[in-house]
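Every protein chain but one is kept in place in this view of the complex.
Labels run A, B and C following the written order; every chain starts at residue 1.
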Amino acid sequence: MDQQNTTLASSFVSSTYIQQGADALCTRRRLIKTLLSQRCLPKDGWDEDTVELFIKDAAYMDSNNFLNSVGVGEREARVASRMVAKRHFGLAHGIGRSGDVAAEQPKAAGSSLLAKMTNILVQDALKGAGMLDVGAVTVLPLATGMALTLTLLALKAKRPQARYVLWPRIDQKTCLKAIVSANLEAVPVPCILEGDELQTNMPLLRSEIERLTPASIVCIVTTTSCFAPRGADSLVEVAKLCREADIGHIVNNAYGVQSAALCALVTSAWRKGRVDAVVQSTDKNFMVPVGGAVVAASKQDTSLVAAVNKAYPGRASMTPLLDVLITLLQWGESGWRTVLQQREALFRYANTQLEALAERIDERRAVSGTRVIARGKEQSVAGHHFTGYGAHYDAYPCDYLTFAAALGTTERDVDEFIRRLGLCIKEFKK
Amino acid sequence: MDQQNTTLASSFVSSTYIQQGADALCTRRRLIKTLLSQRCLPKDGWDEDTVELFIKDAAYMDSNNFLNSVGVGEREARVASRMVAKRHFGLAHGIGRSGDVAAEQPKAAGSSLLAKMTNILVQDALKGAGMLDVGAVTVLPLATGMALTLTLLALKAKRPQARYVLWPRIDQKTCLKAIVSANLEAVPVPCILEGDELQTNMPLLRSEIERLTPASIVCIVTTTSCFAPRGADSLVEVAKLCREADIGHIVNNAYGVQSAALCALVTSAWRKGRVDAVVQSTDKNFMVPVGGAVVAASKQDTSLVAAVNKAYPGRASMTPLLDVLITLLQWGESGWRTVLQQREALFRYANTQLEALAERIDERRAVSGTRVIARGKEQSVAGHHFTGYGAHYDAYPCDYLTFAAALGTTERDVDEFIRRLGLCIKEFKK
Amino acid sequence: MDQQNTTLASSFVSSTYIQQGADALCTRRRLIKTLLSQRCLPKDGWDEDTVELFIKDAAYMDSNNFLNSVGVGEREARVASRMVAKRHFGLAHGIGRSGDVAAEQPKAAGSSLLAKMTNILVQDALKGAGMLDVGAVTVLPLATGMALTLTLLALKAKRPQARYVLWPRIDQKTCLKAIVSANLEAVPVPCILEGDELQTNMPLLRSEIERLTPASIVCIVTTTSCFAPRGADSLVEVAKLCREADIGHIVNNAYGVQSAALCALVTSAWRKGRVDAVVQSTDKNFMVPVGGAVVAASKQDTSLVAAVNKAYPGRASMTPLLDVLITLLQWGESGWRTVLQQREALFRYANTQLEALAERIDERRAVSGTRVIARGKEQSVAGHHFTGYGAHYDAYPCDYLTFAAALGTTERDVDEFIRRLGLCIKEFKK
Partner (left out) sequence: MDQQNTTLASSFVSSTYIQQGADALCTRRRLIKTLLSQRCLPKDGWDEDTVELFIKDAAYMDSNNFLNSVGVGEREARVASRMVAKRHFGLAHGIGRSGDVAAEQPKAAGSSLLAKMTNILVQDALKGAGMLDVGAVTVLPLATGMALTLTLLALKAKRPQARYVLWPRIDQKTCLKAIVSANLEAVPVPCILEGDELQTNMPLLRSEIERLTPASIVCIVTTTSCFAPRGADSLVEVAKLCREADIGHIVNNAYGVQSAALCALVTSAWRKGRVDAVVQSTDKNFMVPVGGAVVAASKQDTSLVAAVNKAYPGRASMTPLLDVLITLLQWGESGWRTVLQQREALFRYANTQLEALAERIDERRAVSGTRVIARGKEQSVAGHHFTGYGAHYDAYPCDYLTFAAALGTTERDVDEFIRRLGLCIKEFKK
């Protein structure tokens, strides 16, 4: 219903009413205009209809949706199933070109626009969450582990002689596998125990660098978000060390975007030292289905993000980007701020409730969690052997259980969990 | 994505690609423009996306979908369930006003536009099916029976002293009930048997008019589409008689639009005599869910259609209109022509197959059908008592069965039916 | 995924996980079981998925969705457009039979089940809203006005000699047209002014009955919900009068279900006197798109509701019933209670805000509203002439404006309305 159609419509229905309707249509288009011109999260979230309007209009701009188009290429985004086409809003060309996954796709102006917008909005969302000075972002249609692998491959390509990855131990299989799958040699560096918490063993890291020599080391992979008692790595110290030693530094920030503290830690690290890339998952931080990851870098050095984009061979699925785009448009800046604040509040709430439970059952306060970790488990992962697996440490001094106050967790979740946990403990004591 | 947004989009993706996409969007809008300016069925059917684009844009023009609207009336088309809103594309105001169900609704420019367009396209479709000189059409959100009642009420209002409705007998309950529900007195007029077929008894009709006097008669209700052996009424003769006697004439053309012969019959009738309104169902003629009916009149006299619109008290559901609109846009003129032709071909095919079956089973040829009609059934309907009910006749000379070659029936349907019928007959003979 | 399929699935995925999944499926089916066995609103609302599961399973039970079915009737619910079929969840047969719109439809077990369930849940919802002793309910796919017409026709059929409808004046066109469209003679009975409020003129009603004689009167049509300064009619007194005079009584309760006070008034009336039917709209009371109405009667006499069902000729659209069913299942008893309570609170809130505004602008307190009613408007409606139209009274002593605190109105709506109203008044005063 553009101007001309509106005028024509006035011969069916009074022009006063048509004009009001046309104004309403304009209001929606103005939201899109603001998005395109301001290039940041809309102040308030869009309603579902406007989101769909935007995506559908973009889809109509892709060649496979051209009416009367003639395709004689081998890849014309023909979709056999209407059911499949509909779930993708008609978007079928994927993103990127053989040369660069972030490049525009000539056959798909609409998809290209949506993909660029996704990267821009995610960058804005990271800033909003507290990752200041973020300079480049790419949302990959790869879950965190595979995104880490690709990032490591891109970094390794810049350091062809290197083959080691120093890795402060964290007992989560994906990260270790991501290193090994890149055909790099993981060198686990045990943590040190400070009070309840496991912390980065900086002296050991230093001595390992010396032992292996910087030239043979691709990077250190640090971790921010993790299950207690493993604490976040000493990002700032490691970043300084990496700059000093001239080795790479990749941060596994899997579900850290949702934590203001971890975002601040990342900011400090890339301001004060070297951070080549920070990798985080889209599902855990933006509440979308599994399938995407964000690789981010600071303004100081965005070269690895560009290299990752260029390293991705061929086109790729658009779905994980589209899921994030829809979600961020529906949240807007205010909605994003709200879910982040709710999580922080939920974290405090869960803490209080757990302490209360601990008092009631007359126990030393449990370190939060649903994972029950008993001492002494031996396990092999991707060719590496670990003692005390699950506790991130050979000999953590006690059994414990741990749980997460993640984005989207509700007070009702916590209450019910505490209730069930209380029952378990009671039963167990008998 | 209007002009301005397209320009803005060119700062994200090469303007060449964006321009191609914008052109594609224009192509879709041009389809809508052609519809609005030519006011007839599109030559070729639209794809689902364009249909949705048109309906959604219209929906955004209804006040309940205005962003930031403030409603303090008692009827603001607030929809509680998102699931309900979605199935109606956000259209919730219904159609019409208290004064006229075909009038525009001030709060709903989009709904009003769609409703008007539906009436226009249906008028065009009736013409295409062979009802020439059609001059006014209203699609009512009432199934055929209730639409007949409303039409009779509107006609009765014009003839306040009259109370009888002459009705050539047809054994289909709804029609008789439609008369009785309007608190009018139905006077069934038995048919005469000519060969296999039951035909309008013109002499008896004439004598009934004389007996009751024209002034006391609201109208004759004739029937076109019906199950054999009842033939279509002698529409032309009845129309002439009605003009002569100055009494009303309403045609129950329930599923007659799909038959070129019946459409020609209606055309002849309203060209040569008096026809106040022709009522037909949307579900049987346009393959939509049950719920709507079309009341049509010829160019000569459109006053009853206008009266029906004015008689409908208050707003009404938009759903039956929208279903027809979607279907006609997806068919276009060519699709509509195709389904009509397929039905004619199917009718011939079914005929041939039945004759072949009749020969194989060495029987007198059965008059087509799935309804098995045995002689002599007595039944009361709406206060009227009938002998030989189902056969439209007190004493039809044989038992028979009958079936329909309706719009949408396939050769596969016919084949399978013939196969099963053959088995039944075989079994029965044993 | 029934038992057998679950067992088979265990050969693909560990039976422990499959069993958990099967349990979850059972939980959903148990919700449906509870609904079918308890026959009332679910305690808590269902999620969208369970609602869809229920509707889809019902749809698969309709003959048009049978896989491999063969249809050779004239009405087989074939749906040409996939887009249309989807919005109806594949339900296409409509509801009812030629004999009774509330009867089950042999070709459509699923549709029949959903229709019956709708009537049952609406009856429960009316009770929950405060209409106690409700004994029969039919949800018609007709908006309020047409439903009133049909109800009047059914009542008139029981009183063939009567033709008048006494009608305490209310300036809302639909109601008057509903009477006139039934070819009955409306006799407007002016209200009396008590303070600000227009009330039922009982002495005049009595004298009109005497003048016209009870035998010639079909019924009195009273009104509950209406715009100030028209008050609700004196339902109890009228009900007693109707019982005494042996004339019918139909209550136009268009948007009264949402008001606890009006529901209590209806309850009192049908407990203490005669009420043949109470008619209310589905859109205003249940927040669905325009298109349906509820005709209800008390346990004492459900005969008119049955007569209305039998009077509806032929099948009818299912859509308005389905919209209500979906909404009530999603609300559940608790959700329904909540929206009702919110409306009562909103009403009080709007009252307070309006009084505050009235004080600020130093005016006599405005009787609530968005309709601006100036004195002395003359208007003809359906052949009746009115003075002071809009005010429900020939000579209401002042101009005023009025608005509604309807179901779904929010505090934000009220605030914004008050703000804009304040601006208008300010401007006007200049």
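Keep this in mind: contacts are C-beta pairs under 8 Å (C-beta built on N, C-alpha and C of every residue); 3 or more make two chains touch, one makes a residue touch a chain.
Not measured: the values here are computed from a predicted model.
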Note: the excluded chain touches shown chains A, C
Could you tell me which of A:138, A:172 or A:253 touches the chain that is not displayed? A:172
Among A:182, A:340 or A:357, which one touches the chain that has been omitted from the display? A:182
Chain not shown: contacting residue from A:57, A:124 or A:323: A:323
Please identify which residue in A:25, A:121, A:143 or A:373 touches the non-displayed chain. A:143
So one chain is hidden, and I want to know which residue out of C:1, C:261 or C:423 touches that hidden chain in the complete assembly. C:1
Quickly run down the residues of chain C that touch the omitted chain. 1-2, 4-5, 8-9, 11-14, 17-18, 20-22, 24-25, 27-29, 31-33, 36-37, 47-50, 52-53, 56-58, 60-63, 65-68, 82, 90, 104, 106, 108-110, 112-113, 116-117
With the missing chain put back, which residues of chain A would touch it? List them for me. 48, 51-52, 70-84, 87-88, 91-95, 98-99, 141-146, 148-150, 153-154, 156-157, 160, 172-175, 177-178, 180-183, 225, 227, 255, 283-284, 286-292, 311-320, 323, 326-327, 330-331, 339, 370, 403-409, 412-414, 416-417, 420
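Note that only the chains that are shown with their structure count from here on.
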Closest chain to global C-alpha mean, per-chain Cα centroids: C
So, in whole Å, the Cα centroid of chain A is separated from that of chain C by 49
Centroid distance [mean C-alpha coordinates] between chain C and chain B, Å: 28
Going through chain B residue by residue, note those that touch at least 2 other chains and give them in order. 48, 52
